[in-house]
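Just one protein chain is left out here, and the rest sit where they should.
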Amino acid sequence: MDIDALLMQSLQLLGLGMGAVFIILTLLIVIISIVSKIVPVEVSPPPALPTQGIDPAHVAAISAAVHQYRKNR
Amino acid sequence: MDIDALLMQSLQLLGLGMGAVFIILTLLIVIISIVSKIVPVEVSPPPALPTQGIDPAHVAAISAAVHQYRKNR
Amino acid sequence: MDIDALLMQSLQLLGLGMGAVFIILTLLIVIISIVSKIVPVEVSPPPALPTQGIDPAHVAAISAAVHQYRKNR
Amino acid sequence: MEQGLLQLWASTGLYNFTPGQLIMIAVGGLLIYLAISKGFEPLLLIPIGFGGILANIPIAGIAGPDGLLGILYHAGIETGVFPLLIFMGVGAMTDFGPLLARPSLMILGAAAQFGIFFTLFGAIAMNLIPGMEFSMADAAAIAIIGGADGPTAIYVASRLAPDLLGAIAVAAYSYMALVPIIQPPIMKALTTEEERKTKMTQLRKVSRLEKILFPLILLMVTILLLPSATPLVGMLCFGNLLRECGVVERLSSTAQNELINIVTIFLGLSVGSKLAADKFLSAETLGILMLGMVAFSIGTAAGLLMGKIMYRVTGKAVNPLIGAAGVSAVPMAARVANKVGLQANPQNFLLMHAMGPNVAGVIGSAVAAGVLLSVIG
Amino acid sequence: MEQGLLQLWASTGLYNFTPGQLIMIAVGGLLIYLAISKGFEPLLLIPIGFGGILANIPIAGIAGPDGLLGILYHAGIETGVFPLLIFMGVGAMTDFGPLLARPSLMILGAAAQFGIFFTLFGAIAMNLIPGMEFSMADAAAIAIIGGADGPTAIYVASRLAPDLLGAIAVAAYSYMALVPIIQPPIMKALTTEEERKTKMTQLRKVSRLEKILFPLILLMVTILLLPSATPLVGMLCFGNLLRECGVVERLSSTAQNELINIVTIFLGLSVGSKLAADKFLSAETLGILMLGMVAFSIGTAAGLLMGKIMYRVTGKAVNPLIGAAGVSAVPMAARVANKVGLQANPQNFLLMHAMGPNVAGVIGSAVAAGVLLSVIG
Partner (left out) sequence: MEQGLLQLWASTGLYNFTPGQLIMIAVGGLLIYLAISKGFEPLLLIPIGFGGILANIPIAGIAGPDGLLGILYHAGIETGVFPLLIFMGVGAMTDFGPLLARPSLMILGAAAQFGIFFTLFGAIAMNLIPGMEFSMADAAAIAIIGGADGPTAIYVASRLAPDLLGAIAVAAYSYMALVPIIQPPIMKALTTEEERKTKMTQLRKVSRLEKILFPLILLMVTILLLPSATPLVGMLCFGNLLRECGVVERLSSTAQNELINIVTIFLGLSVGSKLAADKFLSAETLGILMLGMVAFSIGTAAGLLMGKIMYRVTGKAVNPLIGAAGVSAVPMAARVANKVGLQANPQNFLLMHAMGPNVAGVIGSAVAAGVLLSVIG
């Protein structure tokens, strides 16, 4: 294939490719926007506890340690 | 193979299969029962410590914290 | 191949192999020794904290527990 | 330019879809929906459903010999590697303690396999219906659904009837998910209130040595009597030995976590690749779904009846409900037995008692698979 | 004995090296150096660089058909399995929440793909330079570097121009690492101070159901319009569904940790096996490096210009800087947008706003890859 034909084909691909990308993403925008209106709003979960992130076992151990200490006094 | 022969063969398979399943599982029951009598009963491990399941490092840290506190008083 | 030739070849391999092992490891010793002199000595990191190896969250929890205890007295 | 647009249009899915593909994509979506919303065996049905969607995309050829799903299928299902590795993981995750504590209950796991062989007969009988055509190999692959054990079903189907694999796997996992709906009516119909109230004595403690010896004993018995079952039983035993021996913790952990997870993803996608329209949308699939249901029900009933026999023989020491757990579907069927037991008597905790027949059912259906592969395969 | 020593000498690397191999080993070392010292995408460039060294060892044949790298390449790159599994992992690691919160910004991720197609044209034009020779397939494989997405680039290159794979992968990951250097000047040149100061309103909370539906919707749209993009998009969606559905936590975790790590090691080494002197040390590689830079720059510029359009259309509700994040290079490009925004206005946190176009860019380049594979492949 000579260079002119190749250049022409690559120009076509440019149009085709950007067209496909824009069509697909625009379609997605439309669908997502519609879906977001249909989907019911989530009830937010209860507020996180202050001990979150610490293993309950550790909390228990600490409580036990402190409790033990109190008793031993 | 005509349908009658197939039906006959599947009946045979029914007998064969259930036979094999029962023989093997029954043999297992017998062997396991014998083994359970031969195998020495395990000496039960010492009663679980209250700190079981908590990393020794944490216990150490807690002890240290409490100890430190005592000293500082 | 007759046994004598095999024995001779294995003797050669002994020399060749031990030679290769010693040459390569000796060369490594030389290069590593040189490199260790070129490479700048690392500034040693600050001394390890006594709580090293314990998750900060646990330390926080312990501190909080002890603090809480102090306050509650 | 116009020609270019035509060519473009000709390369869209819209242009190339066949109705069958659209239906199969909907089926894939349905499986995903059931898995997420209803909790139907999501670990398998999400990959299978998604694989089913991917397999029915026109042009892309994802399930073809050069597509990802085709490659995975060829490497892992055709060879049997994936189900065997899953079985190793199952072994590493299974505690045979309850079974060892009271080995006689294993007989319940044997009885429930009647569902498999009865269904085999039923599948052959279905040939009398015009339009249905099941060979002996097809019938055996379908019957194994009654084993209520996913990897066993996939392994047998991949060996005996690869074309039916998609439908068989979907039926097997769907019915396992449906155990809490399928089993209770049968359990209530076949047992009396008094039987269901039966309490069982606490299980004895099983020593570590017994647990280590069990996979080896199981393997030896299988080797001696039914070598054709040893690929399945062997990997189950290997996984369980890794678990119980206590000296290869890291291998055991990998077998029951990362490795089984990776293989589950691959296996699910591969099985999904068999949800092709031309194979799935046929009268045979309807037959498979029907026979699968029969297999589950008959297996449950057989387990229950054997439970009733044990109830009498042992002088009411065995609650017949735990017989239903003999079909396997671990641990769902054991939980169902526990739940129905609690309904009859709120103090009646059958879970651990049902786990014995439950895991015995896994062994039982692997043995049944061995018989089928040996005679037909 | 003398002959033996000669034979030994003839089996050393010293005797057998070609200059090209020495240079390539240096190139491998350079990649490793950049990865460790400068933080250039170390997860990929360390395995690629090391693979490049191993591939250029004389005699050993590690990249040959019987060597480890050759075997891995054959099993995972030629088949496309490795990049697709990586894409699944990327899907499992990606939170599409920001994109769903404001879907219109996705258009920025579309615009930035202009870099790909402009570069395709540029690569073909390069044939006018004597010594350069790029076929249409070569040009497409090079252009995809502009997608700023590693697995996509590797997947396309392995299909269209395997000989250029090494150079393309190196260019793609290097430029991704260079995003913080390449993008800011372009961003500052194309936007005004006032534009850069633009604050954006906080994103709305996205519900769990929307997140579950998104991968399915994306897959459906791709199936309908561009089936040839579905291997890539499909695995991305599958991974994301595992993440968001909430019922297969263990599969999701494996997909985004152990499995992607294992595949990353294998993929990197395999790609490195394509750093053979005769393929890499050529004028083409220089062309690839140049074109890759062009692709990144044009893509960034196109995203920014579309950002400026949105800035006007929305009445200054969109900061044009986030358009630059549309090239993907997740999450680096989004961070760069955030940083440049902060320089203009210390109260201006664009990170989450930029994540939307950023992940849209991943989808955009997978779509672009689908077009290239469909028309040329």
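We call the chains A, B, C, D and E, going by the order they appear; numbering starts again at 1 in every chain.
To be clear about the criterion, contacts are C-beta pairs under 8 Å (C-beta built on N, C-alpha and C of every residue); 3 or more make two chains touch, one makes a residue touch a chain.
Only a predicted model underlies this, so the values are computations on that prediction, with no experimental measurement involved.
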item	value
Of D:Tyr73, D:Phe96, D:Tyr173 or D:Phe238, the residue in touch with the unshown chain	D:Phe238
Listed residues D:Gly80, D:Pro162, D:Pro180 or D:Pro331, member touching the removed chain	D:Gly80
Option touching the unshown chain, where E:Thr264, E:Thr285, E:Asn319 or E:Ser374 are the choices	E:Thr264
Residue numbers in chain D that touch the chain omitted from display	79-81, 84, 88, 212, 216, 219, 223-228, 230-231, 234-235, 238, 241-242, 245-248, 250-251, 253-255, 258-259, 374
Residues of chain C in contact with the chain not shown	1, 3, 6-7, 9-11, 13-14, 16-18, 20-29, 31-33, 35-36, 39-42, 44
Interface with the unshown chain - residue positions in chain E	11-14, 16, 25, 29, 32, 35-36, 39, 42-43, 46-47, 50, 53-54, 57-60, 62, 66-68, 71-72, 257-258, 261-262, 264-265, 269
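Assume only the chains that are shown with their structure count from here on.
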item	value
Chain of greatest Cα-centre distance to chain D	C
Centroid distance [mean C-alpha coordinates] between chain E and chain B, Å	48
Whole-Å gap separating chain A and chain C, where each centre is the average of the chain's CA atoms	40
Where chain B touches two or more other chains, by residue	58, 62, 65-66, 69
